[in-house]
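Heads up, one of the protein chains got dropped from this complex, but the rest are sitting where they should.
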Amino acid sequence: MANTWGYGAMTNSLGDIQNSKAIIIFGANPAVNHPVGFQHFLKAKERNNSQLIVIDPRFTKTAAKADFYARIRPGTDVPFMYGMLNIIFKNGWEDKKYIDDRVYGMDEIKKEAAKWTPEKVADVTGVSAEQLMQITKVYAKSTPGTLIWAMGLTQHSVGTSNTRLAPILQLSLGNMGVEGGGTNILRGHDNVQGATDMGCLADTLPGYYGLSSGSWKYFAKSWGVDYEWLAGRFKSKDWMSKKGFSLARWYAGVLGGKPGEDKIHNAGTNLKALFVMGNGITSIAQQAKVKEALDNLELIVLADPFVNEAAILTDKKDDIFLLPAATQFETSGTVVATNRTAQWRYQVVEPMYESKPDQDIMFEFAKRLGFYKEYTKAMLMRDNKTEFKWPEDATNEIARIIKTIGLTGWTADRLKKHTDNWHMFDEVSLRGSGPMKDEYYGLPWPCWTETHGGSTVLYDINRSVKEGGMGFRNRFGMEHNGTDLLAGKSSAPKGSSNPNGYPEINAKNIEAVLGITLTADEKAKIGKNWKVDTSNIIAEKCMKAGIAPYGNARARAIVWTFPDQIPMHREPLHSPRTDLVKKYPSFEKDKENHFRVDTKYGTLQSSKDWAKEFPINLVTARLVNLNGAGMENRASKYLAALTPEMFCDIHPDLANNHGIRNGGMMTIHSPEGTHITVKAKFSFSVSPDRIFIPFHFAGVFQGRDLKSHYPDGTAPYATGESANTVTNYGYDIITQIPETKGGLCRIEKA
Amino acid sequence: MTSTTQNALSTKIGRRSFLKMAAIAGAFGATSSFASENVTRPATAEEVKNPFPGSKEVKTICTACSVGCGITAEVQNGVWVRQEVAQDHPISLGGHCCKGADMIDMVRSEVRLKYPMVKEAGQWKRISWDTAYERISKKLNSLRETSGPDAVQFLGSAKMSSEQAYYFRKFAAFFGTNNTDHQARI
Partner (left out) sequence: MSSEMSRMKFYCDDDRCIECDGCSVACAEAHELPVGISRRKVVTLHEGIEGKEFSTSVACMHCTDAPCEQVCPVDCFYIREDGIVLHDKEVCIGCGYCLYACPFGAPQFPRDGAFGTKGAMDKCTMCAGGPLETNSVHERELYGQNRIAEGKVPVCASMCSTKALLVGDSENIATVYRARVASKGKGVQTAPFGWSKAYGQ
């Protein structure tokens, strides 16, 4: 998404979904995963006659409320969306003016879409041509339409193609930057958006600044430390700019060099220690590998309010440390909801037992590792303090530094005021009233200045920039192959001093683009460009002129730096359709040094006729009562009681063909050579060619009950086999998200 | 934590008047039916009786999913005694799924990890924080010396506050590695 128009985040808000005339959901199940958010979907249906369309491999609780449901084969979202585009272009239902003014590269998409006739789509996706046409017509004709997705779209080896084509579909209909439209990605955990914005990632510094030396220099300066000193902390400057191991494949860093394991590139060493805070790593793919990696580490540190089940999974006998971390109710700070809204999470009680908040644990380690003073210095810089106050000074440090996504306005005082006054905001528009007038609830970013009210609908040119309006971001240069990448004439946000497309603002072009003259004093203070301008002169001037600091450009359908410049269909590495694998193979070449580890694509896909031995599609997802690895929720007796054991949804036809009884045990084998044995639950929500298993369980590994591994009195109320013991190998070629939604398996009666 | 606005608000709507059992605000959007005059009458002394005298209400946010539902926590003498209803929250309007309705259990669950522990020779052993810090730091320092900072993998969390997540990233940077990630990649 970020590669299409600048930011990779939900564009509108949950309340705004009420404005939709049509809602199309790919690979998300909000009725189960975001139940309270789903009330806004239901209200859209009720009050706005909105048409709810659900595209999903299984008939979910969300599908139960849908007007149209299409049972798609896992991993075929790209063909489905091209099928929709095929019909849209053929009938001229696209928004031509919108595309002309605000999109680059749609012609290439049109060409590819032309190949995806409804009949061809039907063959690949399993959705009939008639149904595809019906859904496309309803969706194209009921505007504004909102497009919703979650992990069902991202967790594929072609996840990035999926999340590029969905925005393109929305662009074709002019559904972006309008109330009731947008691409609304539903985040999983409570602060995925926040933690991602904070760059708690292997491939970037906070605020998506990347890892270039320029970015490191900006942060060193902002943190009040010497760049050379900081670089000296790394093995070399070279390693400062290289992506690290990711959550998806960190285990490879331990196992690298062993026979049959993927090759690693990690500064000449294997991983030897693992330091985890608040991360249930029993919910990542390849659990057998994860276990082996844990067994081979020298040191494991797990800080969590409950026992992190990594400690249970491993047979390692020494040097596993469990640190009792406080919950979020025992500390305070900012949490960013899926729609970029920040809320202040007030502390409810003091930390229970001997638990300590995460920051206290990090500070103590920083002291003992000898960098505490440098580490915390930035919290003192804004007001020249001698002591910092957590978390307010950290909040303000972030606001001072992160310009890329416009966090300048997110000062601790403002965020608290929003939470204190949450009753003053409208549920649909999030607009405040009374003392909160002219602000949106939680100041959804970008919130350009300390008086800006936030931006609740991204890329909306029908609002002025001060009201949260903006065009698409100028992020990919000024032109490509001779085509201007800036937005067309008269497509600037309302009230702009410059009515057309314009570049991102820097110290050199600000006077020309905004039509202003800077004073000598301003010229002396202004930063190099809007992303590093801590003087805020660029943002303030832009607000007055109605200009978005990041420019006003075209969204792009072509990403010329990607292996697939436009999204292409590629069968999952483990596909039930061997015939289609030949037609739509995965990437021919494996990807070397992908987050420090070589990653297989085509070679693995073509190494075997996987479908012959493993003919059943394996689908994993969430349950309403559990989330993530489930360690928090299974520690609640009431939630555990709702699903006390691991199970598998299976169609009676499939079950009976294998002699599996309802309530009986069944074994699921994966191409990885692993297996789990779980209880069968007959269900018509899955078709006979696929099964569904939830991914929140742990504590049992390939038939072995690990209950004895829990320290006394800490075992959760429910344990079970982890679904990720049998999810398949396969990773997105850009983000390295694992393909947990499109794998294969073989089943038998246990 | 000392949020006076919401304290005043909750006291007003909670105890001083007896709600004539208006059904939930659902159909009326953000306009809570609590606010409606015609469904209330003055409460009697008995009705006002508070099961948790001296308690105060704290506004906070659910930690389950990314919807960001409001939670009103009732706290008495430093103990979270009851989960109240954040009826006037603009996203959740008081609603919770089962996870949200049970957030209080995050704090008071009996199976929480209560003190630092270490596994030694296959047995769990209780240790002090100081011992834990000391032993872990020593090992991290020695690994850093012998194998370099990239021998350590840091995994942070989407369950942290933004400030903590930022400081987690910063921690990895100051340790000297980009081997750090969180749940955005699963």
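Letters A and B mark the chains in the order given here, with residues in each chain numbered from 1 onward.
Note that a contact is a pair of C-beta atoms (placed from the backbone, for glycine too) under 8 Å apart; a residue touches a chain by one contact, two chains touch by 3 or more.
Computed from a predicted model, the values in this text were never measured in an experiment.
Shown chains touched by the hidden one, complex as a whole: A, B.
The omitted chain makes contact with just one of the residues A:114, A:512, A:641 or A:665: A:641. Among B:68, B:94 or B:116, only B:94 touches the chain left out of the display. If you put the hidden chain back, the residue from A:624, A:706 or A:747 that touches it is A:624.
Taking the whole complex into account, subunit A touches the unshown chain at residues 18-19, 31-32, 35-36, 38-39, 42-44, 46-49, 58-59, 61-65, 69, 426-429, 431, 433, 437-438, 451-453, 464, 466-467, 543-544, 624-625, 637-639, 641-642, 649, 683-686. By the touch rule set out above, subunit B reaches the unshown chain at residues 14-30, 33, 39, 41, 43, 46-51, 82-85, 87, 92-102, 104-105.
We take it that only the chains that are shown with their structure count from here on.
In terms of their C-alpha centroids, the spacing between subunit A and subunit B amounts to 22 Å.
Considering their complex, residues 1, 3, 5-6, 9, 29-30, 32, 58-70, 73, 75, 78-80, 86, 88-93, 95-100, 102-103, 105-122, 124, 129, 132-137, 139-141, 143, 147-186 of subunit B touch subunit A.
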